[in-house]
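The complex appears here minus one protein chain, its other protein chains still in place.
Right, chain A next:
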Amino acid sequence: MVVYEPLPKLRDGKPLMAYIRQAQYKKLDPTGEKLKMIERSNPERLRAGDVVSVFYKNQKPVIGAILMVKRSGVASAILLRNKVAGLGVEVNVPIFNPNVMRIDILRRPDTYRSRNRHYYIRNSRLDVKEVKL
């Protein structure tokens, strides 16, 4: 009977999904800045209610108040709502998009509203006001 040596473990025994996630972050977010922006442990993280401007490499900045932060790895996105000439406009921005250079927080509210997703403020008296640079 022949006894073979055990095969070396793939990826040093690291679980596949953890390995893929790390590779994605390394590719799309080498500095770790974007991941830190949405991490719950960070007190300076982006939160629903903040007024932010997103700066791109190839297009004009997008400004608005955050309605929600969707946390799902490299597909994480923020939903911005703004009023343009009295009309509500919502833009969902995937923050790990390589064309997104940086996200600046223009204003934070004194007290945050309840709930993490502020869908309920649409078309109510709590709705966002027109924000400009």
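The rule is short, and it goes like this: contacts are C-beta pairs under 8 Å (C-beta built on N, C-alpha and C of every residue); 3 or more make two chains touch, one makes a residue touch a chain; residues count from 1.
What we mean here is this: contacts and distances are computed from a predicted model.
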- Missing chain's UniProt protein name, "Dynactin subunit 4", "NEDD8-conjugating enzyme UBC12", "Phosphatidylethanolamine-binding protein" or "Large ribosomal subunit protein uL14m"? "Large ribosomal subunit protein uL14m"
- Message: From the list A:Gln22, A:Asn42, A:Asn99 or A:Asn116, pick the residue that touches the absent chain.
- Response: A:Asn99
- Note on the structure: Among A:Ala18, A:Val84 or A:Met101, contact with the omitted chain is made only by A:Val84
- Note on the structure: The missing chain sits against chain A at residues 84-85, 87-94, 97, 99, 122-123
